[in-house]
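Dropping a structure here in structure tokens format, bear with me for questions.
Here the complex is missing a single protein chain, while all its other protein chains stay put.
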Amino acid sequence: MIRTLASALALYSIWLLLSGMFVPFLLAAGFCCAIAIKLFSRRLNAIAEETEVLELNWVKLVAYYPWLIKETVLAAWDVSKRILNPRLPISPALVEFAPSQKTDLGLVIHANSITLTPGTISVEVEHGRFLVHALTEEGALSLAGSEMDRRCAELEVV
Amino acid sequence: MLTAATLALLVTVALALARAAYGPSVFDRLQAASTIGTCAMLLLALLGFLNGRPEFLDLALTYGLLNVIGIIAVLKFIHLGRLVNKSAENVEDA
Partner (left out) sequence: MNMLIDILSGVFLAGGAFFCLVGSIGLIRMPDFYTRMQAASVTETLGAGLMLIGLILHAGLTLVAAKLAIMGLLILLASPTSSHALAKAALMSGLKPLLGPRGSKKEVPPSKP
């Protein structure tokens, strides 16, 4: 019940943010919509009944994303230089390695970060096995036991 | 600068369209479609600023969401040959 109310409130705040008009009719309409969406999604069983999904080290997560953006910018710059180089100096590689995360959420954050960084794309994601396509051989070799791996493992609450 | 960025985005869309038209495999075409989707989202935002109509941003947001859902729906269709999971259908029948 508390979870239902909390998510309805979250939906309502998204409504307020997107509408930006604070007249009584729209405020009431938004409230009704939030409740209706909650009822519909309950009827559809669209929301999984897992409660411990978002157990994360939030302090480290706040520090993680700026670091990830910095890495993304550096990688994108490197890939752009390779694209614009007339000789096209690429050596694509497909590597398999074992990530050190234990929880699903940690694995998802790690795989998402790998794909977000230009030059590497996670192709297959399982417990204890990532299959990654990399644009360069060096990029592929630096994946196993990388700083990203360590930082994602630190995000988890075991 | 807004106009220049809009023109650059239009060129980007044109190049992606060329890839979508030429692309040997269906996945190349899908990748091009997803790039066009991202560019269209940015174009809508830029157009909103150019015309001084911030409502365009809502369209851009919707377009971004639809883009992701659309790509995943097409992939599921390619993968399964249909849009509904077999097991889900069975549950419905039972």
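Letters are used for the chains, namely A and B, taken in the order the chains are written, and counting of residues starts over at 1 for each.
Keep this in mind: a residue touches a chain if its C-beta (ideal position, glycine included) is under 8 Å from a C-beta of that chain, and two chains touch if they have at least 3 such contacts.
All figures in this text were calculated on a predicted structure; none of them were measured in a lab.
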Note that subunit B touches the absent chain at residues 1-2, 4-5, 8-9, 11-12, 15-16, 18-19, 25, 27-28, 30-32, 34-35, 38-39, 41-42, 45-46, 49, 54, 57-58, 60-61, 64-65, 67-68, 71-72, 75, 78-79
Hidden partner sits against subunit A at residues 17-18, 20, 69, 72-73, 76-77, 79-80, 83-84, 87-94, 96, 111-112, 115-125, 131, 133, 135, 137
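We adopt the following convention: only the chains that are shown with their structure count from here on.
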Taking each chain's centre as the mean of its CA atoms, subunit A sits from subunit B at a distance in Å of 19
